[in-house]
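Excluded from the complex is one protein chain; the other protein chains are retained at their positions.
We just call them A, B and C in the order they show up, numbering each chain from 1.
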Amino acid sequence: MAQISAASRGVYVIAVTPFHENGAIDIESLERVTDFYIESGASGITILGMMGEAPKLTQSEAREVAQRVILRAGDVPVVVGVSAPGLAAIGELGRTVMDMGAAGVMIAPPMSLRTDQQILGYYRQCAETLGVDVPICLQDFPLATTVQISNDLLGRIIDDVPEIVMLKHEDWPGLDKITALRAAEAKGRRRISVLCGNGGVFLPEEMARGADGAMTGFGYPEMLVTVCESVTKGDMDHAQDVFDAHLPLVRYEQQPGIGLAVRKYVLARRGAIASATIRKPGAPLNAAAIAELERLIARQEARLAALR
Amino acid sequence: MAQISAASRGVYVIAVTPFHENGAIDIESLERVTDFYIESGASGITILGMMGEAPKLTQSEAREVAQRVILRAGDVPVVVGVSAPGLAAIGELGRTVMDMGAAGVMIAPPMSLRTDQQILGYYRQCAETLGVDVPICLQDFPLATTVQISNDLLGRIIDDVPEIVMLKHEDWPGLDKITALRAAEAKGRRRISVLCGNGGVFLPEEMARGADGAMTGFGYPEMLVTVCESVTKGDMDHAQDVFDAHLPLVRYEQQPGIGLAVRKYVLARRGAIASATIRKPGAPLNAAAIAELERLIARQEARLAALR
Amino acid sequence: MAQISAASRGVYVIAVTPFHENGAIDIESLERVTDFYIESGASGITILGMMGEAPKLTQSEAREVAQRVILRAGDVPVVVGVSAPGLAAIGELGRTVMDMGAAGVMIAPPMSLRTDQQILGYYRQCAETLGVDVPICLQDFPLATTVQISNDLLGRIIDDVPEIVMLKHEDWPGLDKITALRAAEAKGRRRISVLCGNGGVFLPEEMARGADGAMTGFGYPEMLVTVCESVTKGDMDHAQDVFDAHLPLVRYEQQPGIGLAVRKYVLARRGAIASATIRKPGAPLNAAAIAELERLIARQEARLAALR
Partner (left out) sequence: MAQISAASRGVYVIAVTPFHENGAIDIESLERVTDFYIESGASGITILGMMGEAPKLTQSEAREVAQRVILRAGDVPVVVGVSAPGLAAIGELGRTVMDMGAAGVMIAPPMSLRTDQQILGYYRQCAETLGVDVPICLQDFPLATTVQISNDLLGRIIDDVPEIVMLKHEDWPGLDKITALRAAEAKGRRRISVLCGNGGVFLPEEMARGADGAMTGFGYPEMLVTVCESVTKGDMDHAQDVFDAHLPLVRYEQQPGIGLAVRKYVLARRGAIASATIRKPGAPLNAAAIAELERLIARQEARLAALR
């Protein structure tokens, strides 16, 4: 399978992990949602991320999920989240999934890091632990990790750790961070792929600033694909029209905590997975949230119909 | 002037503090923007909050801003942010502005608080320091303060600190928090006013869940007023139509860091203040952001025209 | 092997994990240091804690360390640290080591927890995941975890989670926390074992306040044993004399960051392990630190000689 590289682009969907109502992994739905993402236009798939309920999986479950998705995705590259508090666990899972055919690994910095030197040192050690042949996607998500990476530090990491070929960009705000990175590349810094997260809530502007695509999830991943393609084609108006039509729901799904339940509800509603079950300690949507969500979906469908 | 109470409702606009380009306070613009907020339909005004650049003002400047706005607002209640690391400073500023005719004070918990007991104890001490006649608005904004207040703790604070009559609700997500609070009140807990923050990004749903209004800022505060009034009248569709038309801009203005520059740019563009200047160390919008913003404004105007 | 219980007492030494200079686990030293701890008077041994370099071990290494120490320790109870970001990993490792004959597991709260409800809920879930037959030691170490547990919350956790039979007490300061806990027990709360951490830096006072012993590490673990035994016998003066004689070194070893290198240096110097090697990314002591340490050891030996 092709590995991720600085040339990677398009939408890498952050995949959910489907469960049966009894909490067991639903392998059939895992394969079905993999197909669904690819049919929606995904260029890649990212598994075992924060929204993939990775910390709730045993090590053997995590391996099975990786194996199944990688096999099912065929030529579509699969990035695997391997963030863990210890380097040993990162190395162990990383090498295992690369042997299975993963396209690369994604690593967010642990909450305990503070200084620029600590953060830089951490990525150096990750790369050393994984080995030179493992391409890394750096997940820059300070809202979740509390670790802040300045433009300057990001540049030093890129300079020092050649294994990092991709940025999952979800600093917030981050539009100027993309601009600064592309400007530095124009002056000679090694180029990396920039895929944007944060539920896509700034995706049109991010693409216009120079991002290569998105790496995030949404109940309607085809919207992410259309926005990326439209901006790439130069049709910013169409990108924004489609984006704006989905924005009330994007916003609702982006709520910390219940966002994953919203996403799974939508995916189950659309038939991409059998059950919206969240593994414990997660909770399903309550009735008030479902009513709000159904209302937002109905309004979205009306807007999309008007767009056509 | 009337004080805030559990019966307060409507939109309390979080006011900006206008500066001349040289960094001095622009008193004329301060009065003009006060008028602008009231003409936009505000039920109240909140000054010296995080978005009012309060930490950049000297004590005498903060007093002058409070005095000017309170006088200019006339019968419209003015809430004053008095958050500070020490109780002495809170007491000093609180009593000063109440003597000027403020309607109440707003206090966010300091970042150093962690346990429920610490947070509860803190609000008890604030109330004791301020004295029984000073109504308090509790600002619950964990994204900024890192202090998390559970439903249970919020209930204990309401039970123990009668001076707290209002919640500036900007936990995120917080829809169920409103529902839980109203359910507890239905079972006998003392009612408090709930005004929602977070730039209004969940305002239609928050109002439908039982909020009394908004306490936040936006370059087009009349949107907040229309949404609150429409939900109150039972016209959820109109509330959402107007909200959705503004949502791309709400989203853009809600970016941490540059959000205030966006808001001031819009207010200056609309003539409500003379200059979009942010006092140092803040920075004005760069050209890329202005271009994005102008594009969003033009698209918003087209949507609003279509709504009429 | 006996399991830990509310009646557990004495010194549970936090064990180091010895490595060869090439970074591989040194099994012979692991067994030797296990013997050393028991010969020093330890009542129990705690492995895979923060000072056991647990996050640097692969899952299979962690299992081997647990298996070897449990076998070697014989009748001496072995507590195994199983803290991890996800419940699945905690359950998996916990059940594995209990099957090997561990005496119980130790769990520190993850850094992301904030409210009392979150912390209480977390321990409920841990107990549910592990099953009713697994006794838990709650590690209360806010300096490292940033999670603060008030006296009130600690009581609620004890009331709600019967599997928690032991507290690794390293809140700082925590003398009054011990007193408050014992006072609550005198009024009817279920008793739990309290073993103190923090390198033993307040051990004489902690024992006098009602602690049952220590769960911490030190290059001279026999000091911890003597202090606990002397206070228990009522000889506070002897406890303090022995403690004071070691205090300059306790203090030096308690430095965050290099503390583990200090401890391993002393253990290697005493022949309890073959090499002071810290697995990467840890670093050995530099020459300046070694000189300071040798000086402190020489002075300590003189003081101990004078005591005899």
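General remarks:
Keep in mind that, in the parts below, a residue touches a chain if its C-beta (ideal position, glycine included) is under 8 Å from a C-beta of that chain, and two chains touch if they have at least 3 such contacts.
Model, not experiment: these values are computed from the prediction.
Here one chain is not drawn; of B:7, B:24 or B:88, the residue touching it is B:88. Interface note: of C:28, C:159, C:176 or C:301, the residue touching the hidden chain in the full complex is C:176. Of the candidate positions A:27, A:100 or A:153, contact with the hidden chain is made by A:153. Taking the complete complex into account, residues 54-59, 61, 84-89, 91-92, 111-112, 121, 125, 280-281 of subunit B touch the chain not shown.
Although one chain is not displayed, subunit A still touches it through residues 114-118, 142, 146-150, 152-153. For subunit C, the residues touching the absent chain in the complete assembly are 143, 172-173, 175-176, 179, 201-202, 205, 208-209, 240, 243-244, 247-248, 251-252, 255-259, 286, 288-289, 292, 299.
In this text, only the chains that are shown with their structure count from here on.
In the Cα superposition of subunit A onto subunit B, the rotation angle, rounded to steps of 5, is 180 degrees. Here the chain at the heart of the shown protein, by mean C-alpha position, is A.
Between subunit A and subunit B, the centres computed from C-alpha atoms are 33 Å apart. Per-chain Cα centroids separate subunit B from subunit C by 48 Å.
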